[in-house]
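Of the protein chains in this complex, one is absent; all others appear in place.
Labels run A, B and C following the written order; every chain starts at residue 1.
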Amino acid sequence: MQLGFLGLGHMGLAIASNLLAAGHHVRAWNRSQEPLARLQAKGAEIVKEPVDALQGDALFSMLANDDAVRSVLIDSGALAQARKGLIHVNMATISVALAEELAVLHDRLGLAYVAAPVFGRPEAAASAKLHIVVAGAPSPVASIEPVLAALGQKIWPVGSEPKAANIVKIAGNFMIASMIETIGEAAALVQGHGVTAADFLDVMTNSLFAAPAYKTYGDLIARAQFEPAGFKLTLGLKDVRLALAAGEAAHVPLPLGSLLRDNFLDCIAHGESDKDWSALAGVAARRAGLDERDEKRPIA
Amino acid sequence: MQLGFLGLGHMGLAIASNLLAAGHHVRAWNRSQEPLARLQAKGAEIVKEPVDALQGDALFSMLANDDAVRSVLIDSGALAQARKGLIHVNMATISVALAEELAVLHDRLGLAYVAAPVFGRPEAAASAKLHIVVAGAPSPVASIEPVLAALGQKIWPVGSEPKAANIVKIAGNFMIASMIETIGEAAALVQGHGVTAADFLDVMTNSLFAAPAYKTYGDLIARAQFEPAGFKLTLGLKDVRLALAAGEAAHVPLPLGSLLRDNFLDCIAHGESDKDWSALAGVAARRAGLDERDEKRPIA
Amino acid sequence: MQLGFLGLGHMGLAIASNLLAAGHHVRAWNRSQEPLARLQAKGAEIVKEPVDALQGDALFSMLANDDAVRSVLIDSGALAQARKGLIHVNMATISVALAEELAVLHDRLGLAYVAAPVFGRPEAAASAKLHIVVAGAPSPVASIEPVLAALGQKIWPVGSEPKAANIVKIAGNFMIASMIETIGEAAALVQGHGVTAADFLDVMTNSLFAAPAYKTYGDLIARAQFEPAGFKLTLGLKDVRLALAAGEAAHVPLPLGSLLRDNFLDCIAHGESDKDWSALAGVAARRAGLDERDEKRPIA
Partner (left out) sequence: MQLGFLGLGHMGLAIASNLLAAGHHVRAWNRSQEPLARLQAKGAEIVKEPVDALQGDALFSMLANDDAVRSVLIDSGALAQARKGLIHVNMATISVALAEELAVLHDRLGLAYVAAPVFGRPEAAASAKLHIVVAGAPSPVASIEPVLAALGQKIWPVGSEPKAANIVKIAGNFMIASMIETIGEAAALVQGHGVTAADFLDVMTNSLFAAPAYKTYGDLIARAQFEPAGFKLTLGLKDVRLALAAGEAAHVPLPLGSLLRDNFLDCIAHGESDKDWSALAGVAARRAGLDERDEKRPIA
């Protein structure tokens, strides 16, 4: 297929590489040059302007956030000049509000719009192990599914309204952040009674909670290993904000979401903006004064 | 071994049966008669008073809560008349405060005290698939481990202070309750935007959260199947109260624990005391008015 | 003085009337016509466009929210065409972020900018009993204070940065909402034990909490008199959102603010958007099932 690709961050670069490996022609654009050169070495065609990536069969985009999507696709006029019939596959984590706006806009412009956010860290993207949540009109989704198959271990269709995929992604990230908070409080509780976080999490992540997310984060938290960041704490706050905003739009109170937000701010106020979002788990220990009770005990 | 057993609820009966199957002699006592008859049919010796179960090599107890432990073992005078050198293996979920008190008391009476609370529902107990958390002095723990091996899939030693096992159990149950709350809020959020809880949880429990606890509870919540109760909501509140009390004793704030407590009370105020504790997941939907927005949509 | 006035809602109309009564010339503009006619009858000059109100000594504005300020003053080009040296007195409750942006913008355009948000309901505005919080550069504040003196019972200068007045206003409204939540929970607690909200609040608002805010709201809550709205619940949510956003900007966690937000959403989900924001006090009773326990007992 003739594909365009916008946004070559860690995730985007890995995904675009897999599209090339699957035999597609890829016209790529990115704000900074460095990743473009790397993708060019794998066979991509580099284009000057975003709009040049919107002239093929489909456009894949993995832009950083709502503002980047607005700036690169809408305000630039790129979308308005896209080839009629283009299928836009938006893999970014964006707000439900923007998802709704984009669905209307594409429809008006005669373009197909498919939301396809993913679960998985950059390593999973590189090894095509992503979980891809897909939503959009049946026909473009059917066209694009074979392409997505080269990018992940499983595709999860969740309906014909694009925003459905976005709310699933947002709610999923909310669940991860909630898990981190849960582990943080539980670990502080056992530490307060003389059991190490490592011993406790060894039990939990090998019994009831023997799941990928618990093992990955449980290990980081037990070792208080919050740097370098796999997913930055400020991005975690951004995603919780998306959950709260989506909740507000549908008047769904999310008290746990509110707690996450407050605790992310607590982290930022304590200089942890650039740490991994699993540093959230340290708030409970800090508030309990556990970090000061015994120097040799890890924070969480 | 010559064993005693006190407390034949669903869990106790299954465990005592496995002790018999492993070839031990078991002297059993229980407040009500019916389970005693069933255990007698499997070869147990039935005794009249709790104290009669404390004359062998070890006593296993699986009493309902702190009050039952106090009443049956302490106030009755049974413990004071136990055979010197008896190893008491307490498998119940009790408070950290009582665990500390019991450790001191056994020591004073010349008895060994091992805490061995378990993770697993009655079916897991019956099939000897429990996870058993063990704490106590090395020598009695070593003596009793071969016996415990017949009861579970894995034994998790967490130290020489008995209360260590209890805080792990309490923190583990706190994590399950937190998971239920998390699923409830996430499910309400996606439902508010038109995605069913079932579709959403299908994605989550088969990807990031492919863990036993998520699958079991995710399924109950997706089907809003809160009756009959596998673990009663009021017991869930009791366990959260144990976590909050243990937190208070070690001055560890647990804001998520507080949220759980408030939401369990919300359930009780809405007539759900006898439902499974997974009914906690319905609070978010009820507060969002989702239960009234569309009759055909399940509550959570 | 030659004054302009933009925004004749309940508050704006009362304030503009007092400016006329104090002998000032007032050029007024408003989106809808009806209040303009009423002000004209009191001697105001009605102008066609917002920009026409920006040609005198000072402009007073009392627009509904951030969006209205942007639309009427910035996007319309009015501010850019204002008379150089004009003093803009912005009495609206706006975000800290917009306050900072406006300070920079006025400075660049050669205009003076004074923030002067007020505490008080429309009756207090009509009887010139407002509390006016003022912040801005010393010289324009000194020029405008005599004018403000005709509008309120007291002027509270809080510094030279305009946003200081806005954060005081936002924090003050946060305190009122917190008081409503507090009364709601306390009232639900006593009702749960057989004491009426009215009896309880009679004690509290005539002893420790004998303050205007407690008397006004305590009375509304005791009588569950949430309609007609003096200040709409959705505006209350808006103001809490301003507090949370300001907190986020300065990384100040506001767990009570988060609780207020969630409870306002609970109200909206239960059809109370158009009620007075004191309806927030009913959430605790609803969650406790008190509204269904006894038909004759008022909700809060």
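As a working rule, a contact is a pair of C-beta atoms (placed from the backbone, for glycine too) under 8 Å apart; a residue touches a chain by one contact, two chains touch by 3 or more.
This structure is a prediction, so every number in the text was calculated from the model and none was measured.
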Left-out chain, listing which of the shown chains it touches: A, B, C
Absent-chain contact - pick from C:V89, C:V114, C:I170 or C:C267: C:I170
Among C:F5, C:F200, C:F264 or C:W277, the residue in touch with the chain that has been omitted: C:F200
Missing-partner contacts on chain C, residue numbers: 96, 119, 131, 133, 154, 156, 158-159, 161, 163-164, 167-168, 170-172, 174-176, 178-179, 181-183, 185-190, 192-195, 199-200, 202-204, 206-214, 243, 246-247, 249-257, 259, 284, 287-290
Hidden partner chain, residues of chain A it touches: 255, 265-266, 269-271, 287-289
Chain not shown, touching residues in chain B: 247-248, 251-255, 258-259, 261-263, 265-266, 268-269
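We adopt the following convention: only the chains that are shown with their structure count from here on.
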Intercentroid distance (Cα basis), chain C paired with chain B, Å: 52
Chain A-chain C separation of Cα centroids, rounded to whole Å: 38
Length of the line joining the C-alpha centres of chain A and chain B, rounded to whole Å: 36
Interface hub residues of chain C, defined as touching at least two other chains: 255, 265-266, 269
